[in-house]
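In this view, the complex is presented without one of its protein chains, the others remaining in place.
The chains carry the letters A, B and C, assigned in the order they are written, with residues numbered from 1 in each.
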Amino acid sequence: MPQTDAIQSLESLRDVLRAFAKERDWDQYHTPKNLSMALIAEAAELIEHFQWVAGEKSHQLDDKTRTSVEEELADILIYLVRISDKLDIDLYAAVARKIGINERKYPADKVRGSAKKYTEYE
Amino acid sequence: MPQTDAIQSLESLRDVLRAFAKERDWDQYHTPKNLSMALIAEAAELIEHFQWVAGEKSHQLDDKTRTSVEEELADILIYLVRISDKLDIDLYAAVARKIGINERKYPADKVRGSAKKYTEYE
Amino acid sequence: MPQTDAIQSLESLRDVLRAFAKERDWDQYHTPKNLSMALIAEAAELIEHFQWVAGEKSHQLDDKTRTSVEEELADILIYLVRISDKLDIDLYAAVARKIGINERKYPADKVRGSAKKYTEYE
Partner (left out) sequence: MPQTDAIQSLESLRDVLRAFAKERDWDQYHTPKNLSMALIAEAAELIEHFQWVAGEKSHQLDDKTRTSVEEELADILIYLVRISDKLDIDLYAAVARKIGINERKYPADKVRGSAKKYTEYE
């Protein structure tokens, strides 16, 4: 198994995750469908940390919560990279394209500070 | 605004997203709480592409669906990086730690090919 | 098809939904797995209405948003009743049991007004 301390890029993370699944014979479960379910389950665990706290206090995490939040974020990245790998999608290319779309959709000079416009953001 | 074609690392993506929010005065909305909601909303848009198709067919995307899936994955990465930035969390360190936890929790020689064990995976 | 204006109970809703699926030959898609995905997708559409507004303002919905929120709530109930039907689960019995559990877990005299306790609510 590749060393985890060598994870410094999405490509190296992808390779570690490939090896992890292969060693456990888990590829049979890793359909995009199942992985999308696993990803949203982790996103919900993240939500749980914030659901009863005020937005402006959601930056302040006690140590135990912080550790948990780090784990949920890690899990989300793991499943995100895994789905992208299974679908052969280049995440950086996808994100560059999406930011370009967002720039055209939300021109800075039109939407600046406007909650109204912003709430229509999707 | 930094060039999106220069996005080749999580750090450069973080910087692009910082600039994007700053230009629009959107940091006021970007609490971890709100960002966690935005992230799960994107994860659900991903789910929608797979909810009525069989798992083994979820690899086969027509062109239109593929483009949409790429956008959802991009959006998830955008919010993931944004939350991590707001909470000052190093995603690669978090993911390396989490994979270490998973390795101890699911020893390859014990869980190999075992759906039973795997279904207890969380 | 049963008249929708006759929906005044979970049982009558269940019957309407059974007829709706049968008329369309959709039972083949309505596995608990797929329905759970459809349900969370609707829950996410609900989330989207609230993600950028302050909590205390989330009661105030303009007419268009209110109509949309009503539709998301309806969709959630539809899928909830549909899953329960497919798994032969009595929702009222389940909810009575769960409230009993919650009462023991969160004794009113111990948790009253305590955000700390409350944030541990799951």
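To be clear about the criterion, a residue touches a chain if its C-beta (ideal position, glycine included) is under 8 Å from a C-beta of that chain, and two chains touch if they have at least 3 such contacts.
Since we're looking at a predicted model, the values are computed, not measured.
Peer 1: By the document's own contact criterion, which visible chains does the hidden chain reach in the full complex?
Peer 2: Even though it is not drawn, that chain still touches A, B, C.
Peer 1: From the listed residues A:L13, A:A38 or A:V95, report the one that touches the chain absent from this view.
Peer 2: Looking across A:L13, A:A38 or A:V95, the contact with the absent chain belongs to A:A38.
Peer 1: Could you list which residues of chain A touch the chain missing from the display?
Peer 2: Against the left-out chain, chain A lists 29, 34, 37-38, 40-41, 43-45, 47-48, 50-52.
Peer 1: Tell me which stretches of chain C touch the chain missing from the display.
Peer 2: Residues 1, 4-5, 7-10, 13, 16-17, 20, 23-26, 28-29, 31-34, 36-37, 39-41, 43-44, 46-47, 49-50, 53-56, 58-59, 61, 66, 69-71, 73-78, 80, 83-84, 86-87, 89, 91-92, 94-103, 106, 108, 111-113, 115, 118, 122 of chain C touch the chain absent from view.
Peer 1: List every residue of chain B that touches the chain not included in the displayed model.
Peer 2: On the side of chain B, residues 37, 40, 48, 52-55, 115, 118-119, 121-122 touch the unshown chain.
We adopt the following convention: only the chains that are shown with their structure count from here on.
Peer 1: So chain A and chain B: same face meeting same face, with over half the numbers shared, or different?
Peer 2: same
Peer 1: As a quick test, compute the distance in whole Å between the mean CA positions of chain A and chain B.
Peer 2: Those two chain centres are 2 Å apart.
Peer 1: By the touch rule stated above, which residues of chain B touch at least two different other chains?
Peer 2: Residues 29, 34, 37, 40-41, 43-44, 47, 50 of chain B each touch two or more of the other chains.
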